[in-house]
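With one protein chain held back, the other chains of the complex are shown just where they sit.
Order of writing sets the labels: A, B and C. Residues in every chain begin at 1.
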Amino acid sequence: MTKSPLKLAIIGGGSSYTPELVEGVLKRLDRVPVKEMHFVDVEAGQEKLEIIEALTRRMVEKAGADIIIKASLDRRAAIADADFVMTQFRVGGLQARANDERIPLKYDVIGQETTGPGGFAKALRTIPVILDICKDIEELAPNSWMLNFTNPAGLVTEAVQKYSKVKTIGLCNVPVSMKMMIAEMMDCLPEELSLECAGLNHLVWAHRAWLGGKDITAEVLKKVGDGANFSMKNIFEEPWDPAFLKALGAIPCPYHRYFYQTDAMLAEEKESSLNEGTRAEQVMKTEQELFELYQNESLAEKPEQLEKRGGAYYSDASLNLVDAIYNDLKTIHVVNVRNNGTIATLPDDAVIECSAVVGSWGARPLMIGELSPAVIGLIGQVKAYEQLTVEAAVHGEYDKGLMALANNPLVPDISKAKSIFDDILKTNHDYLPQFNQ
Amino acid sequence: MTKSPLKLAIIGGGSSYTPELVEGVLKRLDRVPVKEMHFVDVEAGQEKLEIIEALTRRMVEKAGADIIIKASLDRRAAIADADFVMTQFRVGGLQARANDERIPLKYDVIGQETTGPGGFAKALRTIPVILDICKDIEELAPNSWMLNFTNPAGLVTEAVQKYSKVKTIGLCNVPVSMKMMIAEMMDCLPEELSLECAGLNHLVWAHRAWLGGKDITAEVLKKVGDGANFSMKNIFEEPWDPAFLKALGAIPCPYHRYFYQTDAMLAEEKESSLNEGTRAEQVMKTEQELFELYQNESLAEKPEQLEKRGGAYYSDASLNLVDAIYNDLKTIHVVNVRNNGTIATLPDDAVIECSAVVGSWGARPLMIGELSPAVIGLIGQVKAYEQLTVEAAVHGEYDKGLMALANNPLVPDISKAKSIFDDILKTNHDYLPQFNQ
Amino acid sequence: MTKSPLKLAIIGGGSSYTPELVEGVLKRLDRVPVKEMHFVDVEAGQEKLEIIEALTRRMVEKAGADIIIKASLDRRAAIADADFVMTQFRVGGLQARANDERIPLKYDVIGQETTGPGGFAKALRTIPVILDICKDIEELAPNSWMLNFTNPAGLVTEAVQKYSKVKTIGLCNVPVSMKMMIAEMMDCLPEELSLECAGLNHLVWAHRAWLGGKDITAEVLKKVGDGANFSMKNIFEEPWDPAFLKALGAIPCPYHRYFYQTDAMLAEEKESSLNEGTRAEQVMKTEQELFELYQNESLAEKPEQLEKRGGAYYSDASLNLVDAIYNDLKTIHVVNVRNNGTIATLPDDAVIECSAVVGSWGARPLMIGELSPAVIGLIGQVKAYEQLTVEAAVHGEYDKGLMALANNPLVPDISKAKSIFDDILKTNHDYLPQFNQ
Partner (left out) sequence: MTKSPLKLAIIGGGSSYTPELVEGVLKRLDRVPVKEMHFVDVEAGQEKLEIIEALTRRMVEKAGADIIIKASLDRRAAIADADFVMTQFRVGGLQARANDERIPLKYDVIGQETTGPGGFAKALRTIPVILDICKDIEELAPNSWMLNFTNPAGLVTEAVQKYSKVKTIGLCNVPVSMKMMIAEMMDCLPEELSLECAGLNHLVWAHRAWLGGKDITAEVLKKVGDGANFSMKNIFEEPWDPAFLKALGAIPCPYHRYFYQTDAMLAEEKESSLNEGTRAEQVMKTEQELFELYQNESLAEKPEQLEKRGGAYYSDASLNLVDAIYNDLKTIHVVNVRNNGTIATLPDDAVIECSAVVGSWGARPLMIGELSPAVIGLIGQVKAYEQLTVEAAVHGEYDKGLMALANNPLVPDISKAKSIFDDILKTNHDYLPQFNQ
């Protein structure tokens, strides 16, 4: 990689998050000189894409930055010669997400867009599309880095690692959010903290937390158990049991609530779905409001209301990664990468989420030693689900899909696995051509 | 081991199964010359022990065999110079088992004596006692083989492997029952079949089945899916879904129903518990009837009614093992032994249940290659539960016990894990001294 | 496999060993009904092939057996519908072997046909030919078993496992010879012994030896150290140092002398090469004598003189394997098979030599637990050499070949590795088309 200015291609550029990404770019121009951002989307998203294009042009202009903003439906043009391809698209839009949330609830099972059967359905829709994008990248920008934050980020990144030659790093705002919240608890700067993270996407633990050479894991667990804020906008904040956290001995991520506090989370989801709607249904309204705001021609910056949308730190997480690669910083980030023996009980070609050093050569996981029996079983169970899901998504194999759901810890038994899978296939019929042959 | 006649010590000799064991010994005297059987039990079982002593003497006499029958409460005398120590005791008796079945049901969780929270409670009661027995063996019969069929057999054998120097093999009647039932389906002799078994106790699959060099796995799965008999006396015969079996691609054991068909099994258990009583409560009645029969002085053989008790092939499974060791047969048996890399994702010192060659040097697992993602996650999850349970049982650590239950796939979340664990500790107070310090 | 009579295809059927193989077949006809043996060879071996054909027909006739003997240059006809394909060919004949022995000696390095640079050269010549044979088998006899005893048997079997779909087991007369010699030392029957063997071909140890349940490893090592016969016809019997054997704690195979007693073995080789000639040169004479004998029309059995040739028990080793597969015996044999985790530090797809249970489904290694640091380093070093050799042989890559020799423990440094490799390439030019492109 030469130190020339960068072209970024953003797949799913019509997302309401995009202004945050552009804000992040503008903030870092001295470190990361961007010359072009090409937003690309599908036809259904054309209107939003145009709104985003106009707004981000105003943002760039206001900042006096020398960045070309392009927006089009031409994915190949966007990808050609890009230095970084960022993927944040959503196959089927928010309506598909709402289905992902509602279908499992019918069977008394957690309905969530990234874990459980909802994440499974999203993976089935997303993986064929991202592998198609990868073919374009292999041809048109073979040296570029794909930064994937399309959910379920671990699963999608694993599919890319296994079925393409694209250099990719998956990322998520959960680990950085954990760090921010722990810094707040400990009243220190985030950069003073060291978290030793390892697990899977949305199933990651900080196995040890350090502050100034002191192991503060137990202290953090105590604070979380005592009610310190440790959740995210889009996850119901069911309180943690202090005795359980002490026994666990590792700091769970907010998404762990779905696995550890299943009954309470399910009860809350069912109630929400009857009242304010599922999370997707709430987001639809927020989105509508955001895009109305975005059309305001006097708006030339990210509006405050975007924060309600969730997804805090996504922009920072991804642009800090760009910075680390472009400037060869060798700083530690929590990313989704090939396991390569980091978690000894998982296959080498599994994608895990872990602390890694990122430099111009990419990401290298940090070895943090053997994980405790308290977490290793769950990691293995979910990874088995993920492996099977990738195979089902790529090859359209019913058997693999059924076994995937049967292995998902949020699905209580095979009878429900089968009913939910059949419902997903029917509801998502138009987005799952691989199963229709 | 010299080829001199054998002394067998049977811990828990007052069990209603004992006549079957004696029958098995008498049947094999030409291959396995037994000179002494010493049945030992605890004070609470003295009456039953005396009934067994009298009955088995009559059996030996009728057979014209030259075997000394001893029965006593003196465990050390029984163990001294034994060639084989067989463990079939039950701490707390059938009442404790009934509690193991009833407590989880209160929380809408599977109540079963070997899997789920019931097996967990049984392990907590049993492991300290068996390690105590091991100390006697280390001192008084260091070259003997302990054949453990005290449940949960895998967990108990793992504790012995980790915390004693006793040579031990755990065994179970499930794999041999599977073979018998498959032979029946295929209309062949059991010895014509080869099953490649690997997993954990009561969580074992036949990954491939062979008949005359032909892989018949798919055929067997089809027959099971079509309703061929594939269950055991003490497990409700919920029908298997053919589509699931095809997708699984490996032959599950009857106990897998608890994991794969959780809702249906739970519903059946709850109904039974309201009507005919839990399995333990039913067995109590059977036991009473059996011991009444056993007292009949004209009875000098195993009565037919014992078969109702469940536990078919236990006698064959254990005495075939004695035969293989004593006569260095190097035949294949499915046993519970140290993993040693056989299942690559489990620790070397985990105990697994697998096909192994048994000879005078003990058991050596057969390598059957990498297991499929369809099963490997569940094996790892249950083994994590088992590892934590062994630590909890040995050290009386609350945290380890809580994490054990939180890792058990039959326990849906940590809130239930905690409630059930606290209930178990209270109900089993007298049998869990390690937690009362 | 149906229980119909068998067709055997013998590739390299013109070998002087063939009468022994036929004798073995005749001896086992009641257990292993052979209906046809098809010997096939290359043009250069046609004369020998005809002699063998005539002799073996006389043998069959004398025995009154109903076996069709065929001999031809038509490999495809031989392979078509064979049940077992036995490979015992030698690319380049004994002259190539003599080169393999002489070239390294020029550089003061062990010259031997299976280990060191000699085995390397033989592998380069052999692997392309056997992969060609495999293509025929895949097409014409896909259900057959290939029993490979073409040396270097481990390397060649690894190439077949990695680059074809043929079901194959590699075998060698070394382990069976070890067992015979230990039985002689211990004055017991071979079948009373259990040896736990693991390593690589011609680098295999019996890690533990058992007799009647007693570990006799130390006793055997003492006897070997005290001079008990523990060598083979074709290996110079340099005495073992008792202190070393005790420290080693495992029973080495006769070929280990090349690795452990390198200087003495090299000195002996150099002297022999000046006097009676290298082993190949001696064998050439024996062969000539044998084929003269074979032409005697009154000869209708294996002549005693064949025993001088070395290779004792080859016939037994291979036909006992046929018996175990055909009759589903599930008996223990030491064979070359896919590692699959048996030796944890080697790749799953490496071929190792180890104790395995053989039945109609093939061979399943026995897990014998972690190997000691005393042997594990050497195994890993030689396996690295083997992996690189397979790649060099298949792809004709100079770099891989050079690294292979640089990793061979018998080659002291890279300067010699390079000189020897260049010499091998030049001398074997006609047999190494993969390097001439």
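Convention: a contact is a pair of C-beta atoms (placed from the backbone, for glycine too) under 8 Å apart; a residue touches a chain by one contact, two chains touch by 3 or more.
In this text, all values refer to a predicted model and were calculated from it rather than measured experimentally.
Trainee: So which of the visible chains would the left-out chain be touching?
Mentor: Output: missing chain touches A, C.
Trainee: Which residue among C:E61, C:D241, C:E292 or C:E307 touches the omitted chain?
Mentor: For the chain that is not drawn, the touching residue is C:D241.
Trainee: Can you work out which residue in A:G45, A:G199 or A:P365 touches the chain that's missing from view?
Mentor: If we include the chain that is not displayed, A:P365 is the one touching it.
Trainee: Residues of chain C in contact with the chain that isn't shown?
Mentor: Missing-chain contacts on chain C: residues 241, 243-244, 246-249, 259-264, 345-346, 373-374, 376-378, 380-385, 387-388, 398-400, 402-403, 406-407, 409, 412-416, 418.
Trainee: Can you list where chain A touches the absent chain?
Mentor: These residues touch the chain not displayed: 1-3, 192, 194, 196, 208, 210, 212-215, 325, 328, 330-332, 338, 340-342, 344, 348, 357, 359-361, 364-370.
Keep this in mind: only the chains that are shown with their structure count from here on.
Trainee: So the centre of each chain is just the mean of its C-alpha atoms; given that, what is the distance between chain A and chain B in Å?
Mentor: About 45 Å, centre to centre.
Trainee: Please work out the Cα centroid separation of chain A and chain C, and write it as a whole number of Å.
Mentor: Taking the mean C-alpha position of each chain, the two centres sit 55 Å apart.
Trainee: Can you pull out the residues of chain A that are in contact with at least two other chains?
Mentor: Expected reply: no residues.
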